[in-house]
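Here's the structure we're looking at; comments come further down.
What you see is the complex with one protein chain gone and the rest in place.
Lettered A, B and C in written order, each chain numbered from 1.
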């Protein structure tokens, strides 16, 4: 059984291990103890503050394996990116060049540097320990954030986006970076990736190409990976598309990984989530009545006390029947307000 | 009482009068008999053809004053613009220039020439004789097209847009044109407007600015009218916004009039329209039962026989009760399939 | 004797014969009677214009005639102003720098910027000389006679003048720049694009070319290498013009990357150093030995230019032989323009 809750300082060593495991490509989660500590502190501050409009808050959650008590995964939310320095992406736009005289009608894709996602909420890449990359844990960790957003919608913008890790070749090189970024940054991908995680992003504006990049002028290897998800992130990607996230032609400026976005109200978990009272039963009663084996994501509590777990349960008119172990895990009693969605 | 039906050749003189009345600013409806004749022919061809996907079809409708039998208005639909030559607009995008050193964060709006509406269905500007510019006639003529789209949805794209006429000063000059267009077209607004209606639009690509136009470099009069609707089109504009059309930052390249767009499924008339059988009553019965004075847009018939009128009616489970005059106007009998929406 | 003169209406056959010899890639001279006829007429019309407010669409075409055989064996031309009716495109190799003080990185990126900067400027056009006459300084006469015309009629040209040089092709006749850039935007073959341009149909360039600067570093090395480089066959022509003061100012051809070189007319060596003197007809001393000089008359429609050789530098008067005077169409005390054929070695 797993539980998702906001991160706290005691999670620092576990988070550091996760960051090391994740390696490069996770810009927002560098294996740097100070930065991780800052992230926890920032999340705690956000949870303790009375927020009326989304600002520079960040929220960090951990996935706990209840069997051992270990932190085995993490995921995050940013209330609004691009406040300190613009949030850059490439927008793939087609430039149409047509000559009726020659009967040519060319559509040339070009990459336009933009910061269209500045001012938007973001789900940060999720990391899960290899042994726990099962559908339940992944779905729980990913979607727990959506229940948090549903509960605290004033803290987020209407639109939400996620950046997916881009493809790299068998040596771990990003062909997109090799063909484009390295000419402008004069450093290797790893360093640029690290810097954009730890430093102000100002250097990006300083060094990025100012003019649109015509895709056909890139190497064919680079062209091939534009908007392609790294195989390690394929599962995450599937989960997100399932939720209702869509690719709208934006890619990462370093590795060309796709960005997917959605209006919060259109996301499956948020649209379908219900809220109501907790009705406590015993495990055997639930098992007996739950003939269709329905499992639910169940969340309870506000802000710092926010908890999400998954369990078999029975949806009733007045609320949701859950077993006593689940209620204990969520630290709630009968009659407490909870939210739930089908797992 | 008014009726909307597809235009036919006998409507040519009336259409010419309407075009003359409309004057400049109605790019798509030049007072040119040959062009108007072509428009009718094109519409008839489209209605007689078996269309499976939207292409270069155009549809032209007329508003008939049943009291006199006169054609007093017209409106049109284009299944897909930008097939022969791209359909140009300016997209207003903000360019962010920030200097942390100077603590400056500027957002400079700039006009980017684009053809983002190429490949999209369009509602063409509607013209109504001055004496008939009453809410019923306007609503009927405008929304009749939406019932046509609802009925023949395969013939249109998912997105639909309308260009609204831009603002001009008291002398009829477009300040936007004076500040921008005339430098590039070396002709007056009237001529450019006329040409873009009658000739291939190729000259636009040839002569338009190739680089984005920074809005602050335009005269302040020009800046003031970007995205502003001409007062004569204010009612049309209100109707469209009411329907669910939205301004997404696109303006006309000549006069900077706003373009509004919507997904077809999100439009009120289309979302709320119902279909069912015709139930015929007498006028007095309708009047007697229709205590809430509900009036409806009612359409019947396919393609060439498509007709729309407005009348008081009573919505029933099985269909819509209309009076015999209305059924006669629509040339339908009891039990015919009709669509309706609240007026 | 080899004489430069304006083309005449009856040179049509000769010009066609020359055009046939040029081969692929020589787009300014195509064996097509209609086009050549139009060229000749334009030239006649240009030489005949007496009053000019400013240089416009004049197109001056010269031929090199072997007076012994009467054959026309070469041709060259001058355009008064390009791009006034059809756009004239080039790439300017510009510089864009990006620096991040935070990271201590300072990058200098060359970029190709599409432009029409040569609009309204005079052009020294391509030159063709028959294979069998490529000796005895005929090439230099053909090329530099244009400068004598410029020196005599500067009001017919703009302050600056430029020349386009053929770019590099690989061993398969492909242009590396075109292969990695142009063809993505044109979806036609290089030769066809080149041909259309030569025919004056430049509209399609505006329609198809990328309008944003292209970062040179993103192009493959093969393409980067040929920017501003000339085809090996054109190297001597480039050298000749550079000796006269033409300079590469970072403009290149949009298709093959060949350099455009330019000069202010008054700075061209042959223009600057040429001077007028008065002719007399007689028996020149030490003719046919010593230094070669270009000599031209001061006439417009009857412009002539020849090459002479003198052991002693002529002063304010120039003694011409009967034959020289006849071919120059000058008489006693007529003004003639003279300049050393080659520049002195620089200090």
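Following the convention adopted for this analysis, a contact is a pair of C-beta atoms (placed from the backbone, for glycine too) under 8 Å apart; a residue touches a chain by one contact, two chains touch by 3 or more.
Please read these numbers as outputs of a predicted model, since none were measured by experiment.
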Full-complex contact with the absent chain, from C:117, C:225 or C:340 = C:117
Which of A:88, A:148 or A:211 contacts the chain that the document leaves out = A:211
Out of C:8, C:96, C:243 or C:309, which is the one that touches the chain we can't see?
-> C:96
Sole contact to the chain not displayed, among B:186, B:265 or B:316 = B:186
Those residues of subunit C which, in the complete complex, touch the missing chain | 83-88, 92, 94-99, 101, 106, 108, 113, 115-120, 203, 206, 247, 249-250, 264, 267, 275, 347
Identify the residues of subunit B touching the omitted chain, counting contacts across the whole complex.
-> 95, 97-99, 101-102, 104, 106, 108, 110, 179-180, 183-187, 195, 199-200, 202-203, 206-214, 216-218
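In the analysis below, only the chains that are shown with their structure count from here on.
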With chain centres defined as mean CA positions, report which chain is farthest from subunit C.
-> A
Which one of the chains is closest to the middle, using the mean of its C-alpha atoms?
-> B
Where subunit B and subunit C are represented by their mean Cα positions, the distance between them in whole Å = 57
Per the C-alpha centroid definition, the whole-Å distance linking subunit A and subunit C comes out as 63
Where subunit B touches two or more other chains simultaneously, the residues are 205
Subunit C, residues touching no fewer than two other chains | 203, 207
